[in-house]
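Of the protein chains in this complex, one is absent; all others appear in place.
Which chain is which? They are A and B, in the order written, and residues in each are numbered from 1.
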Amino acid sequence: MKRLLHYVRMMAVFAVIWVILEEQISIATVVVGALIGLAAMVGTDRYVLRADYQQAYPFGLVAGIRYVISLIVQIYVAGVQALYKVLTGTLHVGIVDVHTSLEHDFHVALLANSITLTPGTVTLDRQGKTLKVIWIDCVTTDPEEAGPLIKQNFEQLIAGSKR
Amino acid sequence: MTYYNMVLLALGLLTIGGIIRVVVGPTIWDRLLGLNLISSKIIMAIIVYALMIQRTFLLDIAIVYALLGFIGSVLIARFIERKGE
Partner (left out) sequence: MAQVAALIGQILIGIGLVFMAAGIYSVLRFKDFYSRVVITAKIDTVGFLTLIFGVMFIEGFSFFTLKLVLIVVFELLTNPISTHSIAHSAYASGYKIRKEVRVD
C-alpha cells in the first residue's frame, strides 16, 4: 500500500516535469508523462537498482524542497565570503578529517554534496563515517573542532528528512 | 549594442580566460577544471541567447549540454585516476 502511494506521488512529479518539457498543458501530455514516469520507475527498480527504491533513497519530497532552499541561502553566504578571500588573497588551504553520525549511504553522499557546495570546502574522499575535506581557511586540524564549522546545520536537516 | 550583446561579449571574454588555463595548466587536472568552467560559461551563453531571441527550444539544448558536460568530466576524471590503470 505504501509502495503504491509512493508510485502515485512520483508519477505526479514526473508528469509535472514532462509538462514543463512539452510546454503545453493538456490531458494527453499529463497521461503520457505519468506513463513514461511509471515505465522508468519499474525499469529502474527491476533492472538497474535491483532493490527497493524507498530503501535506497530515503528522502521525502517536502523535506527535499526545504533542504534545497536552505542550501541556496548557504551558497550565497559562502560565495560572498569566498569573494572577499579571493580579492584580499588570504588563503590558508589544508586537509581535515570530519566525522559524521549519519547512518545511511545516501545521506552521507548528500552531506558530502552539501559540503562541496558551501563554505570554501570540497570533499575529497570517504572511508566509512569519516570524510576528508579540503578547507580554504584551515584554522584547526582537529576533527572535533573542525566538524561543526564545516557541517553547519546540514546534518540535522538531512537527518530530519527521514520518512 | 544592447545589454544582452554586452553580456554575451563578457561571457566570451571569460571563456578565453578558461581556455588560457586549459592551454597553460601544469597538471592534467587543471586542464579538466578549465574545461568544466568553459562548459558552464557556454550553458550560460545559451540561456542569455534564448532570452534574447525569445525561443524556449534553446533551453532544451542547454539541458542536454549540461548532461553531456557532466558525464564527460566525470568519466575523464575517473579514467585518469591513478594514471589510467
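We adopt the following convention: a residue touches a chain if its C-beta (ideal position, glycine included) is under 8 Å from a C-beta of that chain, and two chains touch if they have at least 3 such contacts.
Keep in mind that what you see is a predicted model, and the values were worked out from it rather than measured.
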### Summary
Missing-chain contacts on subunit B, rising order, are 3, 7, 10-11, 14, 17-18, 20-21, 26-30, 32-34, 36-37, 40-41, 43-44, 47-48, 50-51, 56, 59-60, 62-63, 66-67, 69-70, 73-74, 77-78, 80-83
### Message
I need the residue numbers on subunit A that touch the omitted chain, in ascending order.
### Response
17, 20-21, 23, 68, 71-72, 75-76, 78-79, 82-83, 85-87, 91, 93-95, 112-114, 116-118, 120-125, 132, 134-136
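The rule we apply is simple: only the chains that are shown with their structure count from here on.
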#### Entry: Chain centre separation in whole Å, for subunit B relative to subunit A (CA means)
23
